[in-house]
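A short write-up of the structure that comes next.
Of the protein chains in this complex, all but one are displayed in their positions.
And now, chain A:
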Amino acid sequence: MHRRSETLHGARGAARRLLALLAAALLPALVAAAPPGGEVVRLATTTSTENSGLLRAILPAFQGLTGYRVDVVAVGTGKALRMGRDGDVDVVLVHAPPAEARFVEAGYGVNRRAVMYNDFVLVGPARDPARVRGLMDAAEALRRIAAAGAPFLSRGDDSGTHKKERALWRAAAVAPQGRWYRETGQGMGRTLQMASELGAYTLVDRGTWLSQRARLALEVLVEGDARLRNPYSVIAVNPARWRDVNYLGAMALIAWLTSPEGQARIGAYRIGGEVLFHPVAVPPKE
């Protein structure tokens, strides 16, 4: 009995220590970080604007001016529009004009404004097995790649880049299928890396290309076709559909992005001396 009560005593001490341990674990939970200050605007956008570093370069100025904190969720255009439709974000910044038009027509978004454009380039291995280097006609380049059966990587994720790629295949009158045509189902950066490893062709926006080309064994082979232009628009989620979206915050962001200051900051963003995005909302001074 004596030995047992000693055990019990020890166990009680241990229980106290266990409680102390629990309290120590709970303490940080109680004082844990609330979201940093300021009202939040939630922006769904494409990986191209986030991964190229553009938003990180320009958004602090907007936050400083208005006090709004912008939470950026970077996904493909398809998913960004879906998030807007579901009211999970307040505003979207995307690059797929036909899908954007449908989005607005269906009443999911309002106040669509053109913000900027960049362009797509077709990149591939230096040895260029399909002989497309220097072509000005992107559709012709795709026809040659298909005819040569040279490996081509598609994002396959319903992103703006993927939508543009499918439009180009339609323009080339080629149904891309076969062992040479592979869908990665991943973002632009990872698809570029895979293309580099596999010696494959792929379509990429210039922003992502410039920010990552140093790590890639790929070259720009086709550029300059008017069909490769890549316009970005910003759209507020319809406040009539989701009453508690931050409509004022969304409109403040849209106003700032399309203001002379926002436009100047977009035009001033460069990587290695090259302009990534060309502002279009405010016509330049004559």
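The rule is simple: a residue touches a chain if its C-beta (ideal position, glycine included) is under 8 Å from a C-beta of that chain, and two chains touch if they have at least 3 such contacts; residues count from 1.
Methods note: contacts and distances are computed from a predicted model.
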Of the candidate names "Tungstate transport system permease protein", "aminomethyltransferase", "2-oxoglutarate oxidoreductase" or "Probable glycine dehydrogenase (decarboxylating) subunit 1", which one corresponds to the UniProt protein name of the undepicted chain?
-> "Tungstate transport system permease protein"
Could you tell me which of A:88, A:128 or A:183 touches the chain that is not displayed?
-> A:88
Pick from A:109, A:187, A:207 or A:279: which residue touches the chain that isn't shown?
-> A:187
Per the whole complex, from A:73, A:198 or A:220 the residue touching the absent chain is A:73
Pick out the residues on chain A that sit against the missing chain.
-> 4-5, 7-8, 10-15, 17-19, 21-22, 25-26, 28-29, 32-33, 35-36, 42, 47, 51, 56, 71-74, 85-89, 186-187, 189-190, 192-193, 211-212, 214-217, 242, 244
